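Beneath this line is the structure, given in structure tokens, with notes to follow.
Heads up, one of the protein chains got dropped from this complex, but the rest are sitting where they should.
We just call them A and B in the order they show up, numbering each chain from 1.
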Amino acid sequence: MRQTRSVEIGTGLFVLLGMSALFFLTTQTTGGDDFSAESVYTVEARFENIGSLRERAPVTMSGVTIGRVTDVTFDPATLEAVVRFVVDAQFDRIPDDSDASILTSGILGSQYIGLQAGGSDIYLEDGSEILFTQSAIVLENLIGKFLVNAGSKEGED
Amino acid sequence: MLIGFQGLLLFCAATDGLGFQSLGDYSENLIEIRDLKYSREPRPIFENLNLTIRRGEITAIMGPSGTGKTTLLRLITRQLIPQQGAIYVDGVDIATLTQAQLYTMRQRFGMLFQNGALLTDLSVFENVAFPLREHTALTNRLIRHIVLTKLHAVGLRGAADMMPSELSGGMARRVALARAMVMDPDILIYDEPFVGLDPISMGVIVRLVRRMNDALGITSIIVSHDVEEVATVADRSFLLSDGKVAASGRPEELRTANSELVRQFMHGMADGPVAFHYDAPGYAEQLLGRDTE
Partner (left out) sequence: MNRVFQDIYENAVEFARTFGAFQLFFLRLIRHSPGMFVGRFNVIVMQVYNAGALSLVIVMVCGFFVGAVLALQAYSNMARFNAEDWTGVAAAFALVKELGPVMTAILFAGRAGTALTSEIGLMKATDQLSAMEMMAVNPVKRVLVPRFLGGVIAMPLLAAVFSAIGMFGAHLVGVELFQVDVGSFWQQIQLTVRMQDVNEGIIKSVVFGIAASLIAVWEGYNTVPTAEGVGRATTRTVVITAITILVFDFMITAAMI
């Protein structure tokens, strides 16, 4: 009897340890789950180019995560990318003329949406659309522009 | 299917009175082996083996090492399947049984393995209780009662809480005997029960075998090459050699048989039909000749 007891205790401890290790790995080493809200509202924004923005990318304001991208689609009529994202319902006083830009965390980091507050008295609510957007900066385009500029300058000389 | 058909034919032949009288007579013969052929590459082990084991008797199967005595036991219990011929237990060809039927039949068998084959991770008590726990829904109290009775019968009630690793060879075999008995089998099979025991343990086992058989009306099969012990306990003996039954009868009949092989085996003579020397080139030739290097 004693032997079974210690086996059971050992197994219990082992499984608990394994589970907590798994919990640690899924919550502490991934950034995926730091946003959670009881209720959210959905906002839409259209971009010319979203770069490598994907679902689950964070939406931030002043650097604080307030929401998450839920859906990225392509509108064949306007040839624009339509990004839908949710914002925590407790942040319900975001002016509707705020602008959304696609930014990159660090040089090699992943892309996210940054909101810049506007001055309107009307606030964003479920189903609103952000009108002022700034597309992702694509490195190749940037280099291309730089080369063209450099070339034209040389021509002037 | 084919074997089943053969069995049917044999049965018809028996009822027609064309010989094979024994086949229809289930009350007398419990196990029948008919024209058994079994070979394990590269050599044949049994060829046309015929053997009958009578109900309620102690039958000994003897033979020099390597004649396939243990293989025969495995065939009788269908751990192996014969290539030709058939084995009937209570008139049923065991090769035709399904897995479930086989397991039902095996509950009628108790088997004592050479070294006991006790399950090493269970105590003596749990080892004996194992078949009960697996096959019955008895209460713990009843199981305890039965197990202690069986252990008492082999004189090891006091060892119930020991682990198999703590037992001596003789004790392990007695526990295994208790375990083989616990489901009250009809047939008890002993594989080399006397090997490696001191004289006292040996005497204990011999007496137990006899007592189990007579008191409980069990049919016993003993595979052994210990001539003396077998002679004291067996009702009938079969001597196997070269895949056939070389001789059979009561132990004293075997002793006085005039076959050379039987004499060699029963009296333990070093040389005879079973040669002392393994096949080799000529002695003088090998020692003196130059072909060795």
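The rule is short, and it goes like this: contacts are C-beta pairs under 8 Å (C-beta built on N, C-alpha and C of every residue); 3 or more make two chains touch, one makes a residue touch a chain.
Please read these numbers as outputs of a predicted model, since none were measured by experiment.
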Listed by label, the shown chains touching the absent chain are A, B
Kindly state which of the options B:119, B:216 or B:269 is in contact with the chain not pictured.
B:119
Among B:46, B:88 or B:109, residue touching the chain not depicted:
B:109
Touching the absent chain: which residues on subunit B qualify?
74, 77, 79, 103-104, 106-107, 109-111, 113-115, 117-120, 130-131, 134-135, 176, 179, 183
Touching the unshown chain, subunit A contributes residues 4, 7-8, 10-11, 13-15, 17-22, 24-26, 28-34, 105, 109-110
